[in-house]
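With one protein chain removed, the remaining protein chains of the complex are shown where they sit.
Then we have subunit A:
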Amino acid sequence: MFTSLGRYILLLRLSFRKPEKFSVYWAEIMREMVSIGLGSLGIISVISLFIGAVAVIQVAFQLTSPLVPATIAGSISRDSTILEFSPTISALVLAGRVGSSIASQIGTMRVTEQIDALEIMGVNAPGYLISPKIFAGITMVPMLNILSICLGLAGGYIACAASGDIAPADYVLGLRDGFLPITLQASLVKSFTFGFIITSVCAYQGFYTSGGALEVGQSATQGVVWSCIMILFADLIISRIML
């Protein structure tokens, strides 16, 4: 456990050595951004709409007292979407989608000696393979998070319009009522951290794969499991510190 942590930190340090040639790394960063960002648009959009809708319906269900204004449903679902649903659920989904592919890609390169081939050439393999992925992770995951928040709130609106539990006008009023910028900041800090966790943890699992195809599969699973645990742990810490 502690040796793993040590190796993980050591690998991260190696990853951020000076690039051999910036242009080559830049091309890699662009490729990873497209793969992580564009590649995840579909799934993030779909789950965000549903989560936003479900959030409103559940809040409406719990608010049965006539003393509470109907607009409160909008405020509550806004805060929970921004703070928790969007960043955390997207990150868990991305750990499955992006993380497993990072771990299996790097793991395959390890067991087929492609990483050895890089090192023989004099390439800093952790730097070339891992740093572009981390960079793409910490930029694209927050962007996906913003998209997820917008769609989540839109999903809430659709749910109001469709079910009629809450008047859409009340929902919109509620969204605007008492908005605290710190919630959005916390959300962005979370998604930045989660982006780092997903890419670095899964890259670590892939990089230290040994054996064959079976072990590559195990690394991918391990990467996703550890990312999810770390995401929820980081979620707790950030919420505790920032709110």
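Just so we're on the same page, a contact is a pair of C-beta atoms (placed from the backbone, for glycine too) under 8 Å apart; a residue touches a chain by one contact, two chains touch by 3 or more; residues count from 1.
By our rule, contacts and distances are computed from a predicted model.
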| query | Which listed name, "histidine kinase", "3-methyl-2-oxobutanoate dehydrogenase subunit VorB", "ATP-binding cassette domain-containing protein" or "Cysteine desulfurase", is the one UniProt assigns to the chain that has been left out? | reply | "ATP-binding cassette domain-containing protein"
| said: Touch as defined at the start, partner being the missing chain; which of A:I29, A:V123, A:V172 or A:M242 qualifies? | reply: A:V123
| field | Selected residue (touches chain absent from view) among A:Q114, A:T139 or A:T221 | value | A:Q114
| request: For the chain that got dropped from the picture, name the residues of subunit A it touches. | output: 17, 20-21, 24, 108-109, 112-114, 116-117, 119-124
